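Not every chain is included here, but those present sit where they belong.
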Amino acid sequence: MAMPRYDKLVFEIGAPGRVGYSLPASDVPVEDPRAGIPDSYLRREAPALPEVSEFDVVRHYSRLSQLNYGVDTHFYPLGSCTMKYNPKLNETMARLPGFARLHPLTPPASAQGALGLMHDLAQMLGEIAGMDAVSLQPAAGAQGELAGVLMIRAFHRANGEKRTKVLVPDSAHGTNPASTALAGYQVVQLKSLANGDVDLADLEAHLAPDVAAFMITQPNTLGLFEQRILEITDLCHARGVQVYMDGANLNAILGITRPGDLGFDVCHFNLHKTFTTPHGGGGPGAGPVGVKSHLEPFLPAPVVVRRGEAYALDWKRPKSIGKLQAFWGNFGMLVRAYTYIRTMGPDGLREVSENAVLNANYIMARLAKDYDVAAPGPCMHECVLSARKQKKLGVTAMDIAKRLLDLGFYAPSTYFPLIVEEALMIEPTETESKETLDAFCDAMIQIAREAEQSPAVIHEAPVTTSVRRLDQTRAAREPDLRWAPRR
Amino acid sequence: MRYIGNTRDNQREMLGVIGAGSLEDLLVRIPAKVRLARPLALPPAMAETDLVRHLRALAATNTDADHAVCFLGGGVYDHYTPVTIDHLISRGEFFTAYTPYQPEASQGTLRTIYEYQTMIAELTGMDVANASIYDGGSSLAEAALMAASVTGRAEIVLAAGVSPLHRRVVATYCEGPAVRLRDAAARDGVLDLDAARAAVGAKTAALVVQSPNFYGCLEDLAAAAEIAHAAGALLVVAADPVNLGVLQAPGRLGADIVVGEGQGLGVPLSYGGPNLGVFAAKQEFVRRMPGRLAGATVDLDGQRGFVLTLQTREQHIRREKATSNICTNVALCALMATIYLSLLGKQGLVRVGELASAKAHYAAERLGAVPGVSLAFGAPFFKEFTLRLPKAPERIVARLAKQKILAGVPLKAFDRRLADGLLVAVTEKRTKDEIDAYAEALARAVA
């Protein structure tokens, strides 16, 4: 299970004068391409970029890739991230020249296929979430959150209301408070119950007239479905408070229940989680945002609309919160999500969630004896364990994560949600099979045994990866953020 | 069912282990009242063969840059993209990994980010670059907010040449933090330095200049820097990194923050997204920067290794006090750019710039010579320029699209004073024949 070693950076390979590109000679009668450009605008020396052959590049990046675990090669139970299988069909479709080579400023009449796909995808996402309108523009979940909160803000303002606070549970993902603050709100942190549920009494106490919105994750970040959700949304609405659903955990409820039906006013989607677009080592994703009709006027502009037989970009949205990115959204990801939804159909999507839930509960059941379960089940699509028992033996959640790497698995999310001590957040996804879950549970149980009997093997871990544990402190104290040649 | 791991037998066994009678039993926490009582109203599942047929047909209705000659720009460009890039980024180990939370099992991604940061810093002439922001628009927005936070001032002055598409994004992001935007007018296509001097003052966090600007004209960044710095403001420069093989690094001209749309560095057009937001700054601002940073360190055995670092800036640690809300970024596009810049290398990027500039200048001459057509501005330009047409540009564009020429971007929607304006981009990929054919088609269309 050991990984190959390879320690070069691209700057450390190659040789002066070596090139990896292929460009034709100029075929136009322009002698000096710099003529007419003031000297001071021009670069004097060529930039210090690599000098490598195409083959150097291929071998370098092929070898670098081998230093990674990915979903294609390893079980990747990173909680809250829905690391499911990324269908290769999506990739082939997104690379069709009609999609991949389409310029965003192509006249809409010459981009009907793309606009139509976007229009239909927005409709489908609306149906899935029980929302009245969907903007595909946000580039990721966090930008969806920003868009959502800004729409809430615009809504209140349009109603002449000045509300300044947004309530966010302490179990929330960091982007929730960050997006809320970015949207100009004061964040009020609510204490969650031990299982991550909202403390209704506490909520009620906080629902002051200056509260604009309540933002929660459903299922919550402990993997539990917020049971009293209708009471919550009703209560909020009664106080004029909008309710935002962080849809990162949508993979748990497809076809089972819908954010809109739960009373949410806004919710974002993470297409890179629920809808199989690849995670790419950290992005790109796509974070469409759905709203109820009262928020529709505030959607980011432009909106893709259908006019008779034709699709168009509607820019005339006077109440719009504006644009979030230069163009229309992460279209490449939209093609993949569309392909996925059309592949699965309504029954398939429901089975997705059922199996995601089944897999998480199975892991929880198999590990409940050896690890503390953060909240009693049944859980939804992920389960959160606590390594507090192991901590007492000197083995932390981090240690367990590292040991898992040696045993051939990527690690769960650790130390999130913050309200769980030594949290290990495990999200298997529906695309994994029982065999893989069993192998993972066996490894986890083995680690629990090792924590009792031979913790050294855990503290030593990882030993099979290309590097061993890294000095994070040094990295932060003496930031080394770019390569420099030894001069 | 497709893409689902468990068989019915698996399910039964697993339910047994869980001690549940059925899948339903696992959903007990979901109140009956909120359960969806019907199947989702979505089209039924399609088999691979049918779906491929459907999507091919859909894609075929679009006029893409493989099937037409593309002179569209406005922020993203039909630049040369070595096919090797896609082969490499498609490797599952890159493609299906996520943010490198476990660095020991993510050295591939971390090393490429570190390489990317190095290349972007070098191109922009800045000290540090982050691991990417969504796109050029949101990157500019983040720069504006960062400038406000660094200077403690709440006003941003935007040169008129800043892309209106990006300006709108900046406006959205500035809404919450109540950062005000002011515009500094242009003269003959470039920033009017007097207007800039007048607009920039003690409240100004940053002067934002894009060069080449939206209309293709090159700005005097050194002069802009002087104006900004004289007022204690930062200079934020938006630049297209593809151009920086030939054009001076903004950092050398006084920029404090450099942002830009990096799509030209090997990222597919893809109808405008995902793109690549480039973000670089001076060392002194590093702890105020948005986004991810990878840094070098050592492992237990003293071996070099890479980690995500300075995470105390980020939302997962600092929550509402984070420098930005960004989480998922566009790491894979940054990888495309890294591979692109490795392939093009020291000489190639210069060559791309020279070719694009030569062809753009040839095109400007040919198109500007079409009777009734003229160049809108006298300022120097690089790979893109604005024409004035004697007939409605929308009409001309529609007509040429039928001849498989994507003629340019009509400017009316962006600037009412340029209702007759057409923005034309010419990359190194365009051939003399294509440009000549365009000139002839344009001549016929405006005649």
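Letters A and B name the chains as they come in the text, with residue numbers starting at 1 for each one.
Operating definition for what follows: a residue touches a chain if its C-beta (ideal position, glycine included) is under 8 Å from a C-beta of that chain, and two chains touch if they have at least 3 such contacts.
Treat the numbers as computed from the prediction; the structure is a model and nothing was measured.
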item	value
Composition by chain label (entire complex, not just displayed copies)	A x2, B x2
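The definition used in the following text is that only the chains that are shown with their structure count from here on.
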item	value
Cα-centroid distance, chain A relative to chain B, in whole angstrom	19
